[in-house]
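This is the structure I have questions about; it appears just below.
Missing here: one protein chain of the complex. Every other protein chain is in place.
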Amino acid sequence: MAQLTLDALNAMRPRDFVAALGDTIEHAPWVAEAAATRRPFADMAALLRAMTEAVTSSSDERKLALIKSHPDLAGKAARAGALTDDSKAEQASAGLDRLSEVEFSRFHLLNNDYRKKFSMPFIVCVRRHSKDSILREFERRLRNDATAEKEAALTEIFRIAALRLDQRVEAPDRLKVHGRLSTHVLDTHSGLPAARVMVELDELSANGERRAVANAATNRDGRTDAPLIGGRPIPIGTYELRFHVGAYFTRLGTPVADPPFLTVVPIRFSVAEPEGHYHVPLLITPWSYSTYRGS
Amino acid sequence: MAQLTLDALNAMRPRDFVAALGDTIEHAPWVAEAAATRRPFADMAALLRAMTEAVTSSSDERKLALIKSHPDLAGKAARAGALTDDSKAEQASAGLDRLSEVEFSRFHLLNNDYRKKFSMPFIVCVRRHSKDSILREFERRLRNDATAEKEAALTEIFRIAALRLDQRVEAPDRLKVHGRLSTHVLDTHSGLPAARVMVELDELSANGERRAVANAATNRDGRTDAPLIGGRPIPIGTYELRFHVGAYFTRLGTPVADPPFLTVVPIRFSVAEPEGHYHVPLLITPWSYSTYRGS
Amino acid sequence: MAQLTLDALNAMRPRDFVAALGDTIEHAPWVAEAAATRRPFADMAALLRAMTEAVTSSSDERKLALIKSHPDLAGKAARAGALTDDSKAEQASAGLDRLSEVEFSRFHLLNNDYRKKFSMPFIVCVRRHSKDSILREFERRLRNDATAEKEAALTEIFRIAALRLDQRVEAPDRLKVHGRLSTHVLDTHSGLPAARVMVELDELSANGERRAVANAATNRDGRTDAPLIGGRPIPIGTYELRFHVGAYFTRLGTPVADPPFLTVVPIRFSVAEPEGHYHVPLLITPWSYSTYRGS
Partner (left out) sequence: MAQLTLDALNAMRPRDFVAALGDTIEHAPWVAEAAATRRPFADMAALLRAMTEAVTSSSDERKLALIKSHPDLAGKAARAGALTDDSKAEQASAGLDRLSEVEFSRFHLLNNDYRKKFSMPFIVCVRRHSKDSILREFERRLRNDATAEKEAALTEIFRIAALRLDQRVEAPDRLKVHGRLSTHVLDTHSGLPAARVMVELDELSANGERRAVANAATNRDGRTDAPLIGGRPIPIGTYELRFHVGAYFTRLGTPVADPPFLTVVPIRFSVAEPEGHYHVPLLITPWSYSTYRGS
């Protein structure tokens, strides 16, 4: 999507501003209208603040209407193709468009329970989650009371808005919506960074499925040229890094056993802070390794 | 099987000795007959030596006949139920009785190639191997010349004999036919051995299959009460230990993230020396771990 | 000192029993007299219990007299050579016989303060301490009230008694008065225990002094043949292990830098539990190492 600059948004006629950002908050162009009157914005943070304040200063009825205009997660609207483009892409990011019948039923039951208790749809910023963590959130929030849940829904709507703005608008500052997952392989047998080690990253599901997320080779400094995940939240969930160290030591001619004691090193970890920096390095010899959450 | 003592074997009439140990070497009671004449044996090593020397000092024809009387690995005899009890149990230990059609065909082709080249069956001490390592050995040994291969076959026959004797005969000494796989979990967050950590051990196949081998919980000293593998060779192959550290830290009330950074720690390694001691410990905090081949 | 057996003690005439064990508690043969009447003792624990109960069941006056009959630590009696042999050896074990003038004055002042406040000498089981930790204990206990301090003095008297009995009496059981300090060097560059690594152990003082305690070379299993400290309490204090890994890697022909990155690895740690097991291993490559309190 072609990006708008903050300068251009500041200079637009109000109707163009609303045309550009009216769908930042699902089915609620009035939020952009209100924000338009507070221009110019010095930075992205000010733009986001104007939008969130338009919502928080509105009447309870309007807030509730805003919440209710959101679609169900993995619901009938999704199956019927009746989602906005944004919602569709977001739900797909967590695999909600590829549910098995069992999973679909589970979401269906949770949606029903939630609507029955709160008379509104369950809203969550899907890009910050994996399918497993959405289900955990769903069950956790079902135990909330109505007031806490209205708060929670607005918090999630603002998170969604922040990510949509981050994708559309170019500005000198960035909203704090990006996490980063990086690695580093250090060969403590030779005392050097380990170059050309193949690294794979999978997302693991509680049901045993695994989905390839990224793969890369380390460079001369033992790092990957780009973070394995960057420029977006890291979905809350469980991951496995696999380091192909057997091929690396063989290529170097390092003496190893036959078969080598270590060939592929899997490191399994979970992400709890989607906007955090997860540095997960590997210190390796043919006979030992260490890993840790670094910084 | 009720164990015989070395003393009893030393005192038996020759025909009883042959009845007891005649099948130590497949279809070759003459080896036990020859060994019987060299009694008494001071220890197991002497008994085994007497048997191997009976073979090595025999004529080339007799050696070849001995080799040829062995069944094919995963061959038609196995399918037809025509194996000796020992052979049957041994082949089952590496899963050769549960081959897929594709695997059966692969063994069939290798058996044919081997017989065509060497005019004898391929013999390997199956209890020292996994299915994958048998296939690797098969391909490696197919490149041998006939002399080296006859040597290799006898070496394997003696390894099989040593394991059979080890199972049947009780003596003050033990033959060096046992490996040991042990672990130890040390909680470097609290500076104490990690007790009651669930540990699982799987054998992994190149085709992605995994087979549960053992599971245990650590005791107060952070060790398992018994080795995960002991009292037998560790089949050459690839293994995965899985340590359930998330449940451990939760039980202790250690502060962790939600979800915890580490829940299950997998450690994947290969065994190259079936009679070796593989000590594979885990040093763990909620945010880091190390492992190594210890002693 | 020739050891007595528990059996012999059980069989002795009372006066011989008192002659043998009368000085277990400083200047208080009446404790042994009372204990003698409770024979036979099934084990060391029962013997010690009989002695401690003789004291705890005595009158407050008798307890106080017992406490007061102890000499000052590093006091004038020590300088004048007026200590019992036991006291002399015990005070020497923590270096109290080699104080500088400054240290002597410090002890002198503390002894005076203590006597002024509690009207009794400061008693501590010196073999469980270094000079530094005695001074810390002294200052800590000076803040106690009189009741707590009488309790503390008796506890220390019983610890002294336990150690004296442990040295003199041979029995099937051992009192829990021994700590153990051990190490293990694992070469994770080669995947093997590191043999013939020189290890030195020093005790460090707060004033910068260091005193050699032990030195040893690792054996084929990477351990020292005997614990670096064993068969006695490990004095509470600060220690430094020094591992001569540079010479080890040079002897093996391992490629290293010139000069090697690591030549001598110092590990500095403190002991808080004199009867504990401190296992302080080293995992080493030419470029990295780890250590931890193991078990």
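We just call them A, B and C in the order they show up, numbering each chain from 1.
Following the convention adopted for this analysis, a residue touches a chain if its C-beta (ideal position, glycine included) is under 8 Å from a C-beta of that chain, and two chains touch if they have at least 3 such contacts.
Not measured: the values here are computed from a predicted model.
Set against the missing chain, the residues C:Asn10, C:Ser58, C:Thr155 or C:Thr263 yield one that touches it, C:Thr263.
Only one of B:Pro14, B:Pro40 or B:Gly191 touches the absent chain when the whole complex is considered: B:Gly191. Taking the complete complex into account, A:Leu186 is the one of A:Leu4, A:Leu186 or A:Leu201 that touches the chain left out. Residues of subunit A that touch the chain left out of the display are 186, 188, 191-193, 221-222, 283, 290, 292-295. Residues 188-191, 257, 261, 283, 285-288, 290 are the ones on subunit B that touch the missing chain. Against the chain not shown here, subunit C presents residues 133, 236, 238, 257-266, 268-270, 272-273, 287-293.
Here is the rule we use: only the chains that are shown with their structure count from here on.
In this assembly, A is the chain whose CA centroid lies farthest from the centroid of subunit C. Among all pairs of chains, A-B has the largest number of C-beta pairs in contact. Chain geometry summary: the mean Cα position of subunit A and that of subunit C are 57 Å apart. For subunit A, the set of residues that touch two or more other chains comprises 257, 261, 287-288, 290.
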